[in-house]
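Mind looking over this structure? Questions follow.
One protein chain is absent from this view; the other protein chains keep their places.
Here is subunit A:
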Amino acid sequence: MAAAGAALAPGIENRLLSPPNAGRIRCSSSAVPARGALVVRGAALSEESRKNRSSALKAVAVKGEAPNLTTAKSGHEILLFDALREGLEEEMARDPTVCVIGEDVGHYGGSYKVTKGLAEKFGDLRVLDTPICENSFTGMGIGAAMTGLRTVVEGMNMGFLLLAYNQISNNAGMLHYTSGGQFKIPIVIRGPGGVGKQLGAEHSQRLESYFQSVPGLQMVACSTPYNAKGLMKAAIRSDNPVILYEHVLLYNLKERIPDEEYVLCLEEAELVRPGKDVTILTYSRMRHFVLQAAKTLVERGYDPEIIDIRSLKPFDLFTIGNSIKKTHKVLIVEECMRTGGIGASLRAAIVDNFWDFLDGRPECLSSQDVPTPYAATLEDATVVQPAQIVVKVEQMCQGLV
């Protein structure tokens, strides 16, 4: 049963940084004055913003005001969209080359408030509102990244980024390779995707399915305020083009996250619940459905191991493989469609690498191969529901599949 040692490559080095002892890194310049009227478009970088940038370069880690030691718990509660914003703001303060471009990201603060307040703080050139043309502002982000900036491109909805497919595939994904390594593209492409609540088919796309094949891209999906902030920071610091998938229904998730700075590892999966009966691999919104199903399963005496894979490209086969080695059963729960989704690729990778550990075929629960319908009952029927997860796990543990 035990596989040859070669089945598992040496583990991906754990690059999870533990929070440092010192306080957060701070800019030493003065605050930006409050803005009243609409700022004129095309204004050059404001004096305040330029001072902020040059100070950030010389910023020194200082012991900031210490967290209130009288509170019982450390850390602060935050909603997911705000955690993304916090990560983005920290990176923009730390590195003056980080910029955001997208529709309504500036003074409007972003359609999902991920960039709220950033234009006021960093100026409307570093948080740039664009006319409506996804292919063009993605291309612009690529050009800026090739010439020294670290751009964060926001798609108002991930689905709109299909208009930018050529730029993402042929340019972001390829130019580092085709230029012989001369030009790098440290771009982050992010936005809300996934099936929402009656948003209609065009606003319910799962782009991870379409982009997973593009060589040169890295893809990560966040699912909690904690990993959202950590992955945002990691994606910005990466020299590779990274697509960060957020989910349109998870922005108001609340969690307590550390006050200290932390950056997560882009290639690492997250062990959410250790167990021994079955490995459940999931990501994004489905993580929460899996956890919901797990409550029922635990009541019924099952012990699922739940892994939020987080890294959609490349897969963290080290974590996944160690789990399958233990449980011998694997279920993938995804929101992608049955055909050509992350689940399809993950199944292939598991079969290729961990065949000897498996008691049965790798199972997968996916969305139906249909455009997402609007009517609520139909929409619910196209995505995996917690009840289905319970049924499948029971079948697997009872040897019925």
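Following the convention adopted for this analysis, a residue touches a chain if its C-beta (ideal position, glycine included) is under 8 Å from a C-beta of that chain, and two chains touch if they have at least 3 such contacts; residues count from 1.
Note that in this section contacts and distances are computed from a predicted model.
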Quiz item: Which of the following names does UniProt give to the chain that is not shown: "SNX4 protein", "UDP-arabinopyranose mutase", "Pantothenate kinase 2" or "3-methyl-2-oxobutanoate dehydrogenase (2-methylpropanoyl-transferring)"?
Solution: "3-methyl-2-oxobutanoate dehydrogenase (2-methylpropanoyl-transferring)"
Self-check item: Omitted-chain contact residue, chosen from A:Gly159, A:Gly216 or A:Gly343
Solution: A:Gly216
Exercise. Touching the hidden chain in the full complex, which residues of subunit A are there? Just list them.
Key: 9, 12, 41-42, 44-45, 99, 125-126, 128, 130-131, 133, 135-149, 151, 166-167, 170-171, 174-184, 215-216, 218, 238-240, 267, 314, 317
